[in-house]
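For this view, one protein chain was removed and the others were kept in their places.
Read from first to last, the chains carry the letters A and B; within each, the first residue is number 1.
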Amino acid sequence: MSRIGSLLAVALGTLLALTTIASAQKPGGTYEVAYDLSPFTLDAMADTISAKSHIVDNVQEGLFAPDAALVPKPMLVDKWTVSPDGLTWTFVLRKGVPFHNGEILKADDVVASLKRWLVRDGTWAPHIKARLDSIDRVDDLTVRMKLTKPFGAMLEALSMVEGVQPVIFPKSVLDRYPGDKDRVKEEDVIGTGPYKLVSWERDRRIVLARFDRYAARKEPLSGFSGNKTAYFERVHHNFVPEAAGRVAGALTGRYDLAINLPLDQMAQIKGNPAVVAQVNPYGGRTELTFNSTIAPFDKKAMRQAVANVLEPEEMLAAIAPKGLYTVNSSPFFPNQSTWVSKIGFETYSKRDLKKARELITGAGFTPPVAITVISVPVSLPGGRQIQVAVQQLDESKLFKVDLQIMDWTVMVQKRWEKKHNAMYNAFNVWYQNDLVAPTWNNPQHPASGFLVSPARDELLERRLQTTSAAEIARIRDDFHRWFWDEVPLFPFGNFATLDTVGPHVKGSQHIGGPIYFGVWFDGKK
Amino acid sequence: MRSYLARRLASAIPVVFVVAIVGFVLFRLTPGDPAALLAGDNASREQIERTRQYLGLDQPLHVQFVRYLGRLARADFGQSIFLGRPVTTAILERLEPTVSLAVAAEVFALALAIPLGLLAAVRANTWLDQVAMAFALAGLSIPAFWLGLLLVFSFGVKLGWLPVGEFRPLSDGIVPFLRHMILPAVSLGLIQMALTARMVRSSMLEVLREDYIRTAHAKGMAARVIVLRHALRNALIPTVTVIGLGFGALVSGAVVVETIFALPGLGRLTSTALLNRDYPLIQAILMFVAMIFIVMNLLVDLAYAYLDPRLRVRY
Partner (left out) sequence: MPTSTPASASATEAAALGGAGHARTRPGLARLWRSRYTLAGLGILGALIVLALFADQIAPYGPNRMRPTERLQSPSAAHPFGTDDLGRDILSRAVFGARLTLTIGAVVVPLSLLLGVPLGVAAGYYPRIDGVIMRIVDGLMAFPAVLFAITLMAALGPSVTNVIIALSLAYAPSAARLARGSTLAVQAMTYVEAARALGVPDRRLIVRHVLPNIFAPLLVLASFTFAVSVLTEAILSFLGAGAPPSVASWGTMVAEGRNFIEAAPWLMFFPGCCIAIVVMGLNLLGDGLRDLLDPRLRGGFVRGGLS
């Protein structure tokens, strides 16, 4: 950039900064939140439940964090280098970052936390462990990781804000939980984050308090990265599992933030001055996963046949009103510019019963083919709509479906038994940060239908080796071509999730989980 | 009396024991894997297995059972799988909302039912009687969950008069407590109110026909005195039965009402424990409920005997 250009940029930037300051981020107040599900544990590395991550993301931090475009940015790291051969990663930590318990962040804490994470994580850790030589402290602020093969997704792995999270605990705390099945108790959930955990009243609420000595970064807040200063004194994260209760509380002003409201309330909410709607257009997803270990879906042609019968728009229309769903043929989210693609959209969106019939008879089956579909409980959003897909399959006369809806605990057991033909799942997930991470690309996990494919393995390996954006784009396209050829699962598309905030709440963004930093009250409650 | 009490309590123990065993066996033999749920949706096979070991569920069934009995003998009811804390703590933490709800519902029920039944009996066969009994009939027939939702919608959302979706303990002040408790108490108590009102009415009618009432009337006692001082007391005796009876309905109804109004009580705990297959919690809750019931039944029987001297002879 030319010098004048940069001067102008600085001037503009300052002007912008001044105007944002002028809109007064006032510290103070208690943020009352209506959240739906209770977590089972607040130990960031103990399970993959979102209800836990949503608290952890406000209280603890990792080495990196995703910004609003889901690109990893440094958080606890000041700078990092990779050796030219890609085998040595050196991370230099920021100086003087305090933990909630008064300790200062040091390399020992990072090494201990990452080691613990590597033992417990099932998403990235297996790939890292497969090529990890050592991870040690070089000095008080430097950590070095030595690998045997390059690992291109290091930043993605270290910036996870869902699942088993690589957040940094003080080593002194982790020393008290040496067993690899131990779960950190809530009084030991210590981090470097903008809020600290005060209490967890089971089934009632979690209380967070502002960490006054939080070492905020200087970059502007974007997603989970940048300046995450907390403005509220306290946050009351209340558990209100009944949607009607959250709606009622939001409309009467009892709650400043109410999450996950029924989409069909949109009309009432739009017209109501007491609340402001916050929509994450891609917060929810449903998919039908084929069990590729047994007939008929061990044959690619049969899976393609189903893809030609299903009509995703009708499914989505059954879940959400118009404007609150997105037809999307990619298993990635439409806003994930790095990984989303429209390759395969033709197959996905068009219903071609003739082609489906040819595929079925070509594979040696006679329609209607009898299949068993297992499904999540109907209480989940998108849970009941499987019946629409079943109706589509039955009415095509090409399949005859036996639908089994079951409790979660039974479902998670049955899907490992591999006796079903297809499995329907619906979930609120906004974050699938990379090609390698999602469970639907892990052939050992039921979410992938246990599909074994050397072509996909090759794609994943290519991804792990590279950090080049151009190569990643190529991999992305190759992946989608593979995906719509093999069709391991049929993604129906995305539907929105709806939160509301009070009109006096400023700075709130909907990026999946509720974030409490960078949000403040403007004016009277 | 004492030996009767002792006998009753002694016979309760095997019942509680049987309940515990049934709870143990029933859930472990039926499909449902709490370890997989606890480990999370994205957990790998080994993570789930690790969780199962952590929970002690990888041991053969008889080993688990023996361990369970052993712990029971030491009055150790185990750790809740999903709450990560001792089962007894989990249950005790949630007693306050449920007890508050049950008591509030019962108070509401009685406060409405006794005057209603009384009035209906005293003005038997008039329009007042018909209206009162029609009201009672409606209360008996309206499902508590439907009523709860309707109340949430009308008073909570549309009118915004009353808060919904949380619990305020008594320690927060009597007014907030009441404001948060009214809707759930009404939803839960309406059936109880209906049953009691009907019972009071029938019982009053019966008593009013008794000879001693007629004598009092003949002697010139004021009607109000007769009704309130003599008849009511005797009419309330069978009502005690209904209260004890209704306790069962209250506890069951609590499951639904607590869900709808998001009260962190025992009812909701039960429903979540069952859904999640939280074995130690399920077993403990079953035993707890059984014990409460047995005690409740015993209390009602004793109260009955106490109030009606004619029955005391038996004990």
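The rule is short, and it goes like this: a residue touches a chain if its C-beta (ideal position, glycine included) is under 8 Å from a C-beta of that chain, and two chains touch if they have at least 3 such contacts.
Quantities reported herein were computed from a predicted structural model and do not represent experimental measurements.
Taking the complete complex into account, A:L403 is the one of A:L403, A:L460, A:I475 or A:V519 that touches the chain left out.
Per the touch definition above, the residue from B:L57, B:L128, B:L178 or B:V300 contacting the chain not shown is B:V300. Contact with the chain that does not appear here is found for just one residue of A:A244, A:L288, A:I343 or A:A356, A:A244.
When you scan B:L72, B:L140 or B:L178 for touch with the missing chain, the hit is B:L140.
From the options B:I114, B:L188 or B:V242, the residue with contact to the unseen chain in the full assembly is B:V242. Summarising the interface, subunit A meets the missing chain with residues 242-244, 247, 262, 264-265, 267-268, 314-315, 317-318, 321, 377-379, 384-385, 387-388, 391, 403, 405-407, 410. By the touch rule set out above, subunit B reaches the unshown chain at residues 11-12, 14-16, 18-19, 23, 26-27, 30-32, 124-125, 130, 137-138, 140-146, 149-150, 152-153, 157, 191, 195, 198-199, 202-203, 205-206, 209, 238, 241-242, 244-249, 251-253, 255-256, 259, 270-271, 274-275, 277, 282, 286, 289-290, 293-294, 297, 300-301, 304-305, 308, 311, 314.
Note that only the chains that are shown with their structure count from here on.
We define each chain's centre as the mean of its Cα atoms; on that basis subunit A and subunit B are separated by 41 Å.
Those residues of subunit A that touch subunit B in the shared complex are 34, 40-41, 47-49, 120, 122-123, 163, 180-181, 183, 185, 201-204, 238-242, 244-249, 251-252, 254, 406-410, 412-414, 416, 427, 439, 442, 444-445, 447. By the touch criterion given at the top, residues 31-34, 36-47, 50-51, 53-54, 82-85, 90, 93-94, 149, 152-153, 156-157, 160, 163-167, 259-262, 264, 268-269, 275-277 of subunit B touch subunit A in their complex.
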